[in-house]
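Read through the structure below, which is laid out as structure tokens, and then see the notes.
Of the protein chains in this complex, one is absent; all others appear in place.
So, chain A:
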Amino acid sequence: MTDLATTLAPERTAPVPVRPRERSTVGRRILVGVLAVLLLAALWELVKVVVPDGGGHLGEASVLPRTDDLAMPHVWDIVDRVLQPETSATGSPTVLSAMLSACWFTLRVALAGWLVGSIGGLLLAALMQRWQLAESALVPWVVLSQTVPLIALAPLVVGWGGRIHVGTFEWQRWMSVALIASYLAFFPVTIGALRGFQSPPAAQVELFRAQAASWNRTMLSLRLPASVPYLLPALRLGAATAVVGAIVAEVSTGTKGGIGRLIISYAQSASGDPAKPWAAIAAAALLGLVAAGLVSLLGLGLGRYRYAEVR
């Protein structure tokens, strides 16, 4: 938790104005994302060149993976595979279109989970800010919650959900996936929001006290705006973890339609068609970047609150 807390903590000592650079940031972020992907591809090819096909061995033990074209297909083969039909059956869609629709499904479920998790995290952080007792009582549970393996949780959530029928409302399988995604997203948001809510210096807090401002008013006019530099990175991180959560949940609940499920079904053809599962894995990674990118759009209109954000 301390690691996460420090990564979420902006530099408080020097509130540097960031407004003039604001407009160029989104463009720069996208550029950095693209460069990172290209670098990864280059690294992949480098490993293929440097490490022998049979992998690296130290005596009997294998220390480096096999790098032949079956284990690690070339990047261009993967890209090429994406543009080919999924199966040899006539009328089969391309891998690209199958992955796009799967990613779209997973993205929506992950964002739904992110939304629920973020709102829950904000409320929980507000609760802990309001009552010191709640903070000391809840923080250990919040941390503990992240040590429960998702795989163990998924069937439970599906089981509970299956029993929910309220009027015409019926619990859908994707809701279980979203709920598990929210379970991952709420953690960084809770910690980030709590730090943000506690960030105003004593002089500001006492100013509000001297004005006899209510707790709600202080929250709205002081703590919430002060928490923006902490919240934005936390929400971004939350979006990325929500995607991971959604993919893992899809796999472990056997939900159809998403990229998680696609990875599994493509992996079954790995021996004959090695580029296909790698394409799906790459798509899943890109999806996390896209989700985080979408969330960082939130920060666009909030320039004046981001006087202290690390970037």
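What to note about this one:
The rule is short, and it goes like this: a residue touches a chain if its C-beta (ideal position, glycine included) is under 8 Å from a C-beta of that chain, and two chains touch if they have at least 3 such contacts; residues count from 1.
The criterion applied here is as follows: contacts and distances are computed from a predicted model.
Its UniProt record calls the unshown chain "Sulfonate ABC transporter ATP-binding lipoprotein", which is the correct pick from "Sulfonate ABC transporter ATP-binding lipoprotein", "Fe-S-cluster-containing hydrogenase components 1", "Probable glycine dehydrogenase (decarboxylating) subunit 2" or "Isoquinoline 1-oxidoreductase". Note on the undisplayed chain: of the listed residues A:92, A:172 or A:221, the one touching it is A:221. Between the chain not shown and the residues A:41, A:115 or A:213, the one that touches is A:213. Across the interface with the omitted chain, chain A contributes residues 15-17, 201, 203-204, 206-213, 217, 221-222, 225-226, 228, 304-305, 307-308.
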